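For this view, one protein chain was removed and the others were kept in their places.
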Amino acid sequence: MFKKILIANRGEIALRVIRACRELEIRTVAIHSDIDGESLHVRYADEHVCVGPAEGGLSYRNIPNVLSAAEIAGVDAIHPGYGFLAENAHFAEVCESIGITFIGPSSEHIALLSDKSQARAHMKKHGIPVLPGSDGEIEDLKTSAAIAQKLGYPVIVKASAGGGGRGMRVVWHEEDLGQAIESAQLEAQTAFGHGGVYLERFFEDPRHLEFQIMADHQGHVVHFHERDCSVQRRYQKIIEESPSPALDDTVRKKMGQVAVQVMKSVKYHNAGTVEFLMDGTGKFYFMEVNTRIQVEHAVTEVVTGVDLIKEQIRIAAGQPLSFKQKDIQLLGHAIECRINAEDPDRLTPSPGTVTKFCTPGGPGIRVDTAMDTTGVVSPFYDSMIAKLIAYGRDRPEALARMRRGLDEFVIEGIQSNISLHRRILDNPDFQKGPVSTRFLDRFLTLHSA
Amino acid sequence: MFKKILIANRGEIALRVIRACRELEIRTVAIHSDIDGESLHVRYADEHVCVGPAEGGLSYRNIPNVLSAAEIAGVDAIHPGYGFLAENAHFAEVCESIGITFIGPSSEHIALLSDKSQARAHMKKHGIPVLPGSDGEIEDLKTSAAIAQKLGYPVIVKASAGGGGRGMRVVWHEEDLGQAIESAQLEAQTAFGHGGVYLERFFEDPRHLEFQIMADHQGHVVHFHERDCSVQRRYQKIIEESPSPALDDTVRKKMGQVAVQVMKSVKYHNAGTVEFLMDGTGKFYFMEVNTRIQVEHAVTEVVTGVDLIKEQIRIAAGQPLSFKQKDIQLLGHAIECRINAEDPDRLTPSPGTVTKFCTPGGPGIRVDTAMDTTGVVSPFYDSMIAKLIAYGRDRPEALARMRRGLDEFVIEGIQSNISLHRRILDNPDFQKGPVSTRFLDRFLTLHSA
Amino acid sequence: MPDSSRREIEDLVELLNLYHLTELELEKKGVRIRVRRDPAPTFASPAVDVSKIAKSLSPSVSESSPQPVESSQFLTITSPIVGTFYRSSSPDADPYVEEGALVTKGQVLCIIEAMKLMNEIEAEADGKVVKILVESMTPVEFGQPLFLIDPQ
Partner (left out) sequence: MPDSSRREIEDLVELLNLYHLTELELEKKGVRIRVRRDPAPTFASPAVDVSKIAKSLSPSVSESSPQPVESSQFLTITSPIVGTFYRSSSPDADPYVEEGALVTKGQVLCIIEAMKLMNEIEAEADGKVVKILVESMTPVEFGQPLFLIDPQ
């Protein structure tokens, strides 16, 4: 087992990893930018190194400085969390080359799966159901128009290197296709340095379902069932739950098998997520693989009882999985609300000084946050300041606990989206479930008079 | 179901009940003394009534004022929590007589079971294994000496009306018996208004095990397995866990059956706990029944997934249990540390102003507290300011999480017993488990040089 | 610290207390004091009542509940129990007292019904009834101000 791990991240996920390390009795090294010196992740860690100024690109994403910090601190391994360097194949590769374990999949896995078009082609070849679309990146408008014609409008233009909604365009009519491709290519080139795009059929009311996977270096692949992440806006998830109200046991089992097949087809190891899109008829399609631990992993931890971060660390240290597929059961229901520092109506960030921060407690409530009883939300980083997870024996109990938890949560000094979550929880469509990925947009349109 | 419930308590248990009510969408009425007007339980409730000055006897235990508050607020039911009026048969009786539901057993149950000598006799008659001892209260020194002789020294003198260690005397030699009986009688008379005492054999290194019971008005009685409460000092528990490291499945099953039999023998309803003493050989004896929800109920909630407070309310409203015995399984391991405002070496109360209070979070951690981010610990009430409960897939994981949780807990401005808990968690005997009720005394003797 | 500035601080504290402010915030360069009270969201902390904290820490203090600021020169009669306040002995009877009435120590001012028992509340001193603070047939809690008496 590792003796010392550097956590190449900040915020709640850095605390989450430090907590796992403490439980495994592994020393921790925090990195931080010069404005984060007093942050909770720095105070929780055994050691800390300042790696640059506030801007993430110069500190948390600064590969030479992060690796120098790892070297001078003498760590065996680096946990990247999510975001920042978590899906950077180059970073993983350099870690491998200097003999520091990257806690995640190999750099080849990241490279293959982060190219959405390539991943799509790979999965198609392995018999995984993918969304109807182009074979690889599109080449010119003429062939694209023919493909789109065949798929039927609306279609979606997606950047191969894309993520988080960037480099995507929905096209409803043939005459808009050329413009959409050009602007998606430009955006992708600017954002990711690679302008290649591909086409897929666009579903108007899909559900976003994802399967958590853990795979060890001995070839064992186990899935942890699904999370339903359909409550999202502009591809930013804000509520996740498990199990999904959209799945019955038959479909759940089949999707789980496909998810395992996806990961086995690339000989994956460590934590990953297989994302599916499901249409209104219950048909599902492979979308992509996220090659990292995700924000919403806690939902799965709560319903399965397994500590996914500790398992990531054990796998990276060469240990086989501590469970088999049959040991993983969904016990009850869990739901997560991402608490963001933002205007609850306009959903724009609201950084500033938090003058009071008091988290909910009691049965069935888990809070992951890096906020102290007071603190600062910096405009430099992500606006998510806490994850509130509620557990119940069934969905109604989980929802009732979440409502209570939101009511108990006190955040003063800045705005937060707690009131938005509260209103969503009161929405009859949401309560009845399931909802599609367009639910939140419609909800916001209806509720902002 | 009830429309409005008055919570006749303060502190974390008042919050706990309010949380259950909120999840059931029942309105809540808090009562408070005049120094508790800003307390969290008052702020969490929908309504609140001041029932007297600081001293508990004049406010939280003031039956006329508490019932007047219930009447003017128009509640259907009263939840007594633990302590204060929770085991007051007279209070339960008056509630019954004025048509307000007392959320607990009947006044007859409380009266029968709070008389330890009478309860003992009842259980013996029903074939429950009780500790070897006198039949009923003792009458004079001569017969007492004969009984003690037969039991074999050491023996323990116990007050029938006793509780919390008061009115108890351990006698090691015959010549001390008379003196011990007299002083126990005097103490019991003073403390409880009834001086009757009885004799039992005294075990030097017993384990304190208790079974959580829920029983409905339809005659269903289900147990929730055991809690091990052996880490205690002067009969004050400070650490509880479930399952007990002292039990194997055979003994667990047998004790569970006996616990159900105990409750069925008195036609019990609502929540209760059957306490057993277990000697070093695995033989167990009935000790007493606690006719209330207990501080440590959260341990059971965490390992079984059942919300015991909501279940209490449902039962009191006449609903049958929502589960059967086979539904109740111990999933993983849970441990609770009672966080008290006290000197961690001398274990004396340390009231005062809490200048910062920041609770631990992350996976497997539950915190029940009525402390805000700052606040006051009043010398008028119990020194327990929080319950920290850790869950793990097994005991080592639960212990590792508890250690981490204790390390994360920030309490400034007053002393707390966190450092004592931390040292106990590091103790090899405790880690190996099980320990006897004398563990903590020995530990304190060894560690206070 | 000179007495003058001490008085100023006391003024500030009184304002803090009076308006239930909770915070004296230092911003940016550490030289600005911001007196602040956030609008309370659900369950947010109301201001700490300093007198109550003090009381909770000193068991010897036993005076009754806080009096309205504007009435500090008057004697406040507070409810010693929880119940329902009645100004007269029965629905048809005249009220025991009206505002402006002169009362003598021991004179019955009202009745508080609790658990079907009628409890007579008496004047604690001679004086004039300045204000009756509670409507008849209203529930009252322990320590709730009922009457303002101007002692004479």
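We just call them A, B and C in the order they show up, numbering each chain from 1.
Keep in mind that, in the parts below, contacts are C-beta pairs under 8 Å (C-beta built on N, C-alpha and C of every residue); 3 or more make two chains touch, one makes a residue touch a chain.
Bear in mind the structure is a predicted one, so any value in this text is a computation, not a measurement.
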item	value
Omitted-chain contact residue, chosen from B:132, B:245, B:379 or B:413	B:413
Residue of A:13, A:26, A:49 or A:231 touching the missing chain in the full complex	A:49
Full-complex contact with the absent chain, from A:38, A:204 or A:441	A:38
Missing-chain contacts mapped onto subunit A	34-35, 37-38, 40, 43-44, 49-54, 59, 64-69, 71-73, 98, 351-353, 372-374, 376, 378-380
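Basically, only the chains that are shown with their structure count from here on.
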item	value
Chain separated most widely from subunit C, comparing mean CA positions	A
For subunit A paired with subunit C, centre-to-centre distance based on mean C-alpha positions, whole Å	54
Between subunit A and subunit B, centroid-to-centroid distance (C-alpha), Å	43
Whole-Å gap between the CA centroids of subunit B and subunit C	37
Per-residue overlap in subunit B, given as positions that touch at least 2 other chains	44, 372-373
Residues of subunit C engaged with two or more neighbouring chains	43-45
